[in-house]
Structures are given as structure tokens and as C-alpha cells.
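Just dropping this structure here.
Shown here: the complex without one of its protein chains, the others still in place.
Right, chain A next:
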Amino acid sequence: MTAKKINMKDFLINNGIIVVLILLAIFTAIKQPSFGSFDNLKNIALNVAPRFIIACGISGCLITRGTDLSAGRIVGLSACLAGTLLQKPGYSGKFFPNLPDFGIWWVFVVLLICIGVCAIFGLINGLVISYLKVPAFIGTLGMQLIVYGACLVYTNATPIGGYRPAYTVVAKGRLFGVIPYLFLIALAIGLIIWFVYNKTPHGKYMYAIGGNEQAAEVSGVNTNKTKIIIYVTAAVLYALGGFLVGAKSGGSSVNMGMGWELEAIAACTIGGVSVNGGIGKVSGVLIGVLVFEILKTCLQYLGVDTNYQYIAQGIVIVVAIALDIRKYIAKK
């Protein structure tokens, strides 16, 4: 009897947020039956896909006790870059009016350009954090401003639209007319990241650095190299995320991706990536992103005022982290 009670309590501490969210979702579905509709669930899934990719990127930083506050701005930069290079040939407000009409392969080239540019910013993040020993919080905070500034300079703060169908189809198209590409891309990224985290020395080193950086160093782990790879990988994933978000929304501006890093960090934490480092699973990241997205959608469906939605999201983040810490503090 008592044992059962304790297990129940442990279960609630470990999964409290998720339980509450499921209850909230059921409640919402009862009050607003359209919440449970296939269209809405599909919508949630499509929103989750790019956010999951971004959260995967940030999870590596968090596991090594770092963070990446430049994530959202890099997402925005990537979306803007892709947007300016992939406008319709006949569109009146073209950013590069003289850009010739390349073939369909141009979409892939642009994706590579986005990844390449963002990877440079990620590399700088990594170098600053590893070699200059600047705390990740500060280093990436600086990078957040730098990237935003770069994006402003590049776009002149003009909104970008009129995308080629070949670009928007990346987000809107479906395999065999059923499975959205977006979904498949996110799935592929998730599998790759899972593999890297669990089956490669790089992944093991990452957890080791998060667990005890000095011990990792003594064990012969090249901590600098590992961290640089983590921040570059993260930037690459933000670039991909931004590319997809741009395609999905069919337009972009410098404000795209603003604050997404915080959402991604929150999602990771809800999914059990410990802010104390060394702990975190890709499946957890997915759950975290799902929970966060469902929360937002529920609040919308329940007709909660947008302003209050922020308050609710904030509370969820704090409660999630408070519960997360409960798991690790020594039981007295």
C-alpha cells in the first residue's frame, strides 16, 4: 500500500508535466471537439517538426552544460537567406531582381548555402566557448545580437515573400500525397541525432563533458573539439529549421525565430534534458517539443487571451524545471 503510494508520487514527479498536459488536451478536446480533429493534430505535428529539429540542435549544448541563445536568430537568418534566394522569377518585390531562374536543384544549393553560412556562426560560437573559455550563456548571447544585426544589414529589414513553388513544396508537399515531407525530414534528423548521441564516440564524449568536464579532459577526450562540433551541428540544425519554417510560412522577416531558443530550451528541459548536464535523450526532446506545442494549441483552442498564454507558458517552464531538479537532488 505504502510502496504503491510512493511509486505514484515518484511517477508524478517524473512525469507530472506530461500528465497535466494530457489531461489538458483531453479537457480541450471535450470542450472544443475540433481540437481532436485530424486537421488540427496534423497541424500540431507540422509545427512540431521544425521546432524539434531546432531543439535537437540545442540539446547538445545543454547536455554539455552549455546553452545557445543565438539559436532563434540563426533560424531567422537562415529563413531570410533562403527567402531572398528563392523568390518567384516574376515576383515584383524581388530582393535580387537579376537573379537568374535556376532549375529545381537550386533549392538544394540554397539549403547548402544556408547551412554553410549558419555553420560559420556556429563555429565561431564553438571557438569562443571552447578556446576563449567564454561561458556559453554570454558567448551565445553576443552571437544572438551579432546574427540579428547581420540579418538586418542583409535584408534591410524588408519582409520577404513570393516564394517559388519548388521551395514551398518542401514544407507543404507529401510523399505519396500522404506523409508530409516536413515530417519525414524531422524523423530523419531525429534518427541521425539519436544515432550520434548513442552510438558514436562523439555522443559519449558529449555526455562525459556534461558529467564532468575535467574528468573528460583527463580521460583523453578532446573537449574543445567536441564542443566545437556540438555548436556547429547545432547551427546546422537551426539552418535547416529556418529553411523549413520559411518554406512553411511562405515568407519571412528579420523577426522570424525570435525567442525560439528559449522555447527550445524549455522543451528540452520538459523532456528531461538536465540543465546540470550529462543527461538527456532525443526521445525526451521530442516529448518536450510536443508537450510545449500541445500546450500552446490547447490555450488557443480554449480561447485564452494571447497575453495570458505567455504567462501560462512561463509557469509551465518553471514548474517543469522545478520537477526536473527534484529528480536529481539527493533524497534525504
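Going forward, a contact is a pair of C-beta atoms (placed from the backbone, for glycine too) under 8 Å apart; a residue touches a chain by one contact, two chains touch by 3 or more; residues count from 1.
By definition in this document, contacts and distances are computed from a predicted model.
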Worksheet item: So which of "histidine kinase", "Ribose/galactose/methyl galactoside import ATP-binding protein", "Protein with response regulator receiver domain" or "Sulfate adenylyltransferase subunit 2" is the UniProt name of the chain that got left out?
Response: "Ribose/galactose/methyl galactoside import ATP-binding protein"
Worksheet item: Any idea which of A:G72, A:G190 or A:G278 touches the chain not displayed?
Response: A:G278
Worksheet item: Which of A:P97, A:G177, A:G220 or A:G303 sits in contact with the chain that's absent?
Response: A:G220
Discussion item. For the chain left out of this view, which of A:N43, A:T158 or A:T200 touches it?
Written reply: A:T200
Discussion item. Can you say which of A:N15, A:N40, A:T168 or A:N212 touches the chain missing from this structure?
Written reply: A:N212
Worksheet, complete the sentence: Note that chain A touches the chain not displayed via residues 133, 199-202, 204-205, 207-208, 210-212, 214-222, 274, 276-279, 328, 331-332
